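Apart from one protein chain that is not included, each protein chain of the complex appears where it belongs.
Let's turn to subunit A:
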Amino acid sequence: MIELLASHYAYVLVFVVLGIGLYMTIASQNLVKKLIGVNLFQSAIFLFFVATAYVEGGRAPILKTGTDAPLASPLPQVIVLTAIVVGIALTAVGLALIVRIHGEYGTLREDTLREVRTDE
């Protein structure tokens, strides 16, 4: 068990970050913090991809002669780059919506928001 943890600590870390992100998304009353939680959740998944691609003693996947060290797979890195771009777009849209909500209701807290909306 300890051995497994020592060799797979990256995965443990990933799932801790994943849990924190999901908890923040669900439990935080502040809309901005919720969005940060979503970002954390996504980042954990990006880290997961990076962790899967790690090769002990591997080298960059560039073809050249001289070394015969194993190549690291470039695909997870490419996937993560794409997913980061998608994540940035989502964060931007989310923040724009939050700005609009703040402008209309004057609050960022979800519980206050609920009260204001039921009052109307």
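The working rule: contacts are C-beta pairs under 8 Å (C-beta built on N, C-alpha and C of every residue); 3 or more make two chains touch, one makes a residue touch a chain; residues count from 1.
The working rule: contacts and distances are computed from a predicted model.
Missing chain, UniProt protein name: "Monovalent cation/H+ antiporter subunit D family protein", from among "3-isopropylmalate dehydratase", "Monovalent cation/H+ antiporter subunit D family protein", "UbiD family decarboxylase" or "Glycerol dehydrogenase". In the full complex, the hidden chain is touched by subunit A at residues 22, 25, 31, 34-35, 38, 41-42, 45, 48-49, 52, 75-76, 79, 82-83, 86, 89-90, 93-94, 97-98, 100-101, 104-105, 113, 117, 120.
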